[in-house]
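FYI, not all chains are in this one, though none of them got moved.
By letter and in written order, the chains are A, B and C; residue numbering begins at 1 in each of them.
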Amino acid sequence: MKMFTDVQTVSIDVFDRYESDVRSYIRSFPTVFHRAKDYHLWDVDGTMYIDFFAGAGALNYGHNNEVLKRALLEYLSEDGITHGLDMGTKAKGEFLEAFQQIILEPRGLSYKVMFPGPTGTNSVESALKLARKVTGRSTIISFTNAFHGMTLGSLSVTGNRFKRKGAGIPLSNTFSVPYDSQENGIDGIALLRRMLDDSGSGLDLPAAIIVETVQGEGGINVASLKWLKQLETLCRARDILLILDDVQMGCGRTGPFFSFESAGITPDIVCLSKSISGYGLPMALTLFRPELDVWNPGEHNGTFRGHNPAFVTGTQALKQYWTNQKLTDQTEQHGRTIEGYLSDIVESMPTLRGKVRGRGMAYGMECGVPGLAEEISHAAFERGLIVETSGAQSEVVKLLPPLTIDEVGLKRGLSILADSAKAVAPI
Amino acid sequence: MKMFTDVQTVSIDVFDRYESDVRSYIRSFPTVFHRAKDYHLWDVDGTMYIDFFAGAGALNYGHNNEVLKRALLEYLSEDGITHGLDMGTKAKGEFLEAFQQIILEPRGLSYKVMFPGPTGTNSVESALKLARKVTGRSTIISFTNAFHGMTLGSLSVTGNRFKRKGAGIPLSNTFSVPYDSQENGIDGIALLRRMLDDSGSGLDLPAAIIVETVQGEGGINVASLKWLKQLETLCRARDILLILDDVQMGCGRTGPFFSFESAGITPDIVCLSKSISGYGLPMALTLFRPELDVWNPGEHNGTFRGHNPAFVTGTQALKQYWTNQKLTDQTEQHGRTIEGYLSDIVESMPTLRGKVRGRGMAYGMECGVPGLAEEISHAAFERGLIVETSGAQSEVVKLLPPLTIDEVGLKRGLSILADSAKAVAPI
Amino acid sequence: MKMFTDVQTVSIDVFDRYESDVRSYIRSFPTVFHRAKDYHLWDVDGTMYIDFFAGAGALNYGHNNEVLKRALLEYLSEDGITHGLDMGTKAKGEFLEAFQQIILEPRGLSYKVMFPGPTGTNSVESALKLARKVTGRSTIISFTNAFHGMTLGSLSVTGNRFKRKGAGIPLSNTFSVPYDSQENGIDGIALLRRMLDDSGSGLDLPAAIIVETVQGEGGINVASLKWLKQLETLCRARDILLILDDVQMGCGRTGPFFSFESAGITPDIVCLSKSISGYGLPMALTLFRPELDVWNPGEHNGTFRGHNPAFVTGTQALKQYWTNQKLTDQTEQHGRTIEGYLSDIVESMPTLRGKVRGRGMAYGMECGVPGLAEEISHAAFERGLIVETSGAQSEVVKLLPPLTIDEVGLKRGLSILADSAKAVAPI
C-alpha cells in the first residue's frame, strides 16, 4: 500500500559511504524512510510499513500526531523561542504547570523537576550524580540486563557486556545483581539483602539502586509488582535511594503514566525521556523528592536542556492524553489483544520454543532458537511490519506499538507477525 | 521597544516552585521569554532584548532563522519522519550528502560521520570511547579550563572544580595540563613533551588529547594557531589521537566552518553540536578518520540520534551559509568591530582592569575586579542586552552574538555593553 | 605458672603514649609479652599463657621452635647473608630446592616460585597483577567475608566494610559474591554461573577468582570440598584463573601442606605466607603455573623479598615436618579433639547459641549473642589462654593453636576455653 509518492532522491548507499559503521537499525530495516503518520511509515519508494517499534518507545502517541503537530506548527510559525537553555520561557513554564497539575498532583507526587539535557542518558547521569551527592556514597546497584544509556556513568549501570566493552576502560562504582526472574533462579533482592546485612560482604553501602519496571532493551523482562514493592521496602529500610528509570516504560507504555504506579511505590528519583515530548523531539526530565534538591545552580547543565518545541508538544500531549483514563484503558485492552495473538503464535508453533511476556503495550516473544527472533523481524519487515528484537542475544521479538494505534492496525500488525513467525519457524 | 504583545500567562514564580535549584541562567536573566527572531528576544511582557549569548553558541544563524524555518515548517507539515533512530531517512541522507559536498570535500577532509545522540556531551563521550578502543589505552589528556560536558566521561575531561565535584565520585583516567596561556606561564605542550619523553614520569601513554581551539566556557581563552599546530605535531610524533571539540567554536563561530582550519591542522576526531542544526534543535556529530571507524554496529547508540527536523535545518544551513565565503568574511569583519569596541571600553575605563581576547565572533572581556563581569552582565540585561559571563570565577564577559547579526544590531549591542560597563565600573 | 622471671622494664603505658590508635590486639590482651616457647607465652611479669592464636596462623610450628631456632642461630652466627633482595644466595637456593623436592614434586605440582615481598598482601598483590596481565582483563571475583590484605589491591578483594572504608577512595575492578554457606542461602558459584552465562549481566568477564578454602579472618567459614571443586570447574570452563589464597590455611593448618589438596584441585596461582618461614619471620611466596610466568624482570619487586633467615628456617621446617605424614595425621587427630570439646561446650551451654565449624586445626565457635565471643576471649585471657575472635562482627571465637602442640596442652587450653564460656554464658 502506498499513500505518499516520492521521487527517490536518496540512495541507501549514502549511508554506507559516509556514515560510521556504528549505525545499526538501518541494517535491520534496509530502506530509506521518508514520511510517517500515526502508526505508519513510508519509505522513499512509497512502500508503507506498520510501526511496532515506535522510536524505541519515543513515539507512544504515534508519528507526527496531528494534535501535537498543530501546536508545534503554530508555535514555530509564530516564532516562539526555540532554544532557551534554562532561561525562563513561556513554553517551559506552561509545561511545568501542566506537568504539575495533570501528572504530579493527581497522583499525590511531590517532585522537583530538573531538565538535565534532552536525552535519557542525560537524565540517568544527573540521577546518579544527585544520588551520590546526597548520600556521600559511591556505589550504585543495578540489575542484570538493565539498559540506562551509553555515556560513561549510564554505561556503568548497563548490563550488556558488548556495550560495556565500548567504554575502553573498566567501569566502576557499580554492582550488578539479578533482576526479578519471576522464575526459579537467584533473586536479586534476596542477594542484596544478604550482601547488605553482612558487613563483611565486600559490598559497600550503596548510594542508590537504579531499576526499570520492565526492561525494554534487556528483553522485555517484567518485574512483578510485588518484587518492585519489596525493592522499595529494601531501599527504605537501608536508607538507599531508589532511582526509577522510566525512560522507556513511562509516559503510559505500561498503562498508567508512570510505570511504577501499578506497584504502589514512590521512587526517590525518576528518569523520564523518550515519549515525554510526545512527538519524538529530544527532551528529558529528572524528578526527585524536594528534600533531595541539593544541587547548586549550574552544577549540572547542558546546551539543549531548554528545547522549547518539545515543551510545547509535551504540554499538548499531557492535555490530550492524560486528563482522563481513556488512553490507559485502551493500552490495557490493546495489551490483552497483543498477549492473545502472541500466545496463539507460541502455542501453535512449538518449534519457536517461544515465551510471551509483557505489561501494558510493551511485549516480548522470546524464541528459544538462536537467531530466530531476528529472522522473524526480517520476515516481518519484508511483509511491511517494523518490529525489533531485544535481549542480550537479540533473542526476543519486541513489540512497542504506538499506544494510540487503532484496533484494526494493531491486529493487522499482529497478523503480519504471525505470518512472519510461520514463515521462519523450524519444521 | 516592543514588537509582539502577549498576554502574560506564565509567572516567573512557576520556576521557583516547580523546577530544581540547579537552574542557572534564569537567575541571570530573570524574566519569562516568549518569542525570538534573529538577534532579538522578547519576553512575555513584550520587552525586547538583543541577544549576544545566542544559545551559548547554538544559534550562530540567529533565532528562528527564516530560511531554515521555511524548510522546517515544510518538512513538518508534510509529515516527514521526525524520529528515526539510526534508520535510513531521506532527511538524514540529504544531510550526509550536503555535509560531504559542502563541508568535507572542499576542505580535503576525509571523515566518517557518526550520529552519537543529539548533544555535545554525547559526541565527546563517543570520541573518548573510540579513542580508547582504537588505541587500547586509558588516559585522555585535557586542558585547564576545558569544558566538554556534564556526563561522567565528558566531566572527567572538564576542568571546572565545582562541576567536577558534582560527579560524587573521583574522576579518573584523565590528566590535565595548562592550556596555551599566550602569556608567561607554564606551557602545557612543553609539559606534555617532558612527561611523555620521561618513561618515569608517572604519566602513562595516553589514548588521546582533547582540545578546544578557543575555550568558550573556560573564559574565551584563545589558543594561538602556532600552539595548535605544535599540539598536532606532538600527537603525530607520539602516536596520540587528537580530538578537537568544536562543539562551541565550530559552525563558523571563529570564521571558517571548523575552528581548526585556521591552524592548518587535521584532528583525528572532531566533535560538533550546538549550531550544526542551525536552528537550535538538538543535534550532534562525531567525525573521525575512516581508519578509526572500528565501531561494531550499535556499540554506541542513543534514542535521539536521528532527530530528522534537525537534519533538515542543518542541511538548509549548510546550503545557505557555507557554499560561499560571505559568512566567514562577515564574521571576521564583525570580529574586528567587537574587538574595537571592547578595546575602547577597556582603555577608557581602566578601573575595570579589563583584558580583551577572542577570535572571529567569540570574544571575552576579562575583568580583574571580582564580581564585576557579573555586574556588567546584570546591567546589560536591564538595558536590553543578553550577555553572559564565563571563566572559572565568572570573571569574563562573554560575547557570542549570532554570526548573522547586522552591523546596526551589533553596534547597538556593543553600545549597551559600553554603557553597562560604565554604569558599574569602580570610580 | 611462671617459668621465666623478668624485671618489668616496659610499662603498657608506653603504647598508649607513643603508638597510633590503630593498634588492636593489645586491647584484647592488655599486657606486655616478653618470651615465648612452643605453645606458651610469658609476659614481663612472668605470667604464662597458652597460645591458641599462634600469630594469626604465622606460628604453625609454635613459638621459637627449637629445631628451627638452632638452624637460625647457626646461620646468623656464621654471618650468613641476611638481606639479599633477589640476588642468588645459598639460603634461598636451598629453600627453592627443598620446596621443589619436599612439597611440589611429591604432589605432582608444577609451579614457578616468586618472592613477592615478605607478607601475605605482597603475595596477593602480585597474584592480582599477574592475573590481570596474563588475561588482559580487569575484574577480580572475590567472596563475602574474604580477607586478603590491607594494601589497595588486596583490600579491594577483602569483604570487611570497615576495613574497606579505610581506603578513603572507592575500591574498584572487583566483584564480590557469597561464599559457600553450606547452609540454605545464595550460593556464590550458582550466582557466578548465572552472571557469566548472561552476556547482559553487567559482570564483565573476570581475570580471576580469588578464594580461601577456609576463611580465617572472616569467621572460620569452611568451604566444602565439593564447592571448591565446582569452583575450579567453573574457572576451567570459563577460562578464568583461580587464585588460592593459602596464606593462613596453608602450611598444614587444615592438615595437608596446601589446604586445597583435600579438594583435589589445582589452582593457577597460590599465595603463601604466614607460616612458610616456620618461625614467625616475614616471608611470602607466590606460586603459579609456568605458562603464566609472563613477568618481565623486576616488573614487581620489593626490598625485603630476600629475607634469608626466613629461608633458612623455612627450609628447616620443610625438612622437619613435611617429609613424612606425621604432622598431618596429628593435625587431623587434634582437630577431632578440638571439635569434640567445642561441641560439648555448645551443647552443654545452649544460651551461647553456639555453632562449631572448622577443618584441621582451624576452628571457630560462632556465638549467636552479640558481644559474647569477645567476652569469652576476654575471660580466657584472664585464665591464661590467648584466643581471638573473628568474623565481621567479631562473633566467632577462633582457635588456631600451634599444629605442634601436644595433647596435654591442647586439652588444657580447651578446658580453659570451656571454663571461660561457662563464666560468661547467659543464664
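Everything that follows uses one rule, which is that contacts are C-beta pairs under 8 Å (C-beta built on N, C-alpha and C of every residue); 3 or more make two chains touch, one makes a residue touch a chain.
Note that the structure is predicted; figures quoted are calculated from it, not measured.
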{"item": "Overall copies of the shared sequence [whole complex; 3 in view]", "value": "4"}
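Going forward, only the chains that are shown with their structure count from here on.
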{"item": "Size of the rotation, in steps of 5 degrees, that lays the CA trace of subunit A over subunit B", "value": "180"}
{"item": "Furthest chain, CA centroid comparison against subunit C", "value": "B"}
{"item": "Most central chain, Cα average position", "value": "A"}
{"item": "Chain centre separation (subunit B, subunit C; CA means) in Å", "value": "59"}
{"item": "Residues of subunit A whose C-beta touches two or more other chains", "value": "138, 162, 165, 172-173"}
{"item": "Subunit A residues within the subunit B interface of the complex", "value": "4, 6, 9-12, 14-15, 18-27, 29-37, 41, 44, 55-59, 63-64, 69, 72-73, 76-90, 92-94, 96-97, 99-100, 112-115, 117-122, 125-126, 128-129, 131-133, 136, 138, 149-154, 156, 162-163, 165-169, 172-173, 207, 247, 273-274, 279-282, 286, 288, 293-304, 307, 309"}
{"item": "Parts of subunit A lying in touch with subunit C, wherever the complex brings them together", "value": "138-139, 142-146, 157-162, 164-165, 170-176, 178, 185-186, 190-191, 194-195, 198-205, 218-219, 391-393"}
{"item": "Partner subunit C, residues of subunit B touching it in the complex", "value": "169-170"}
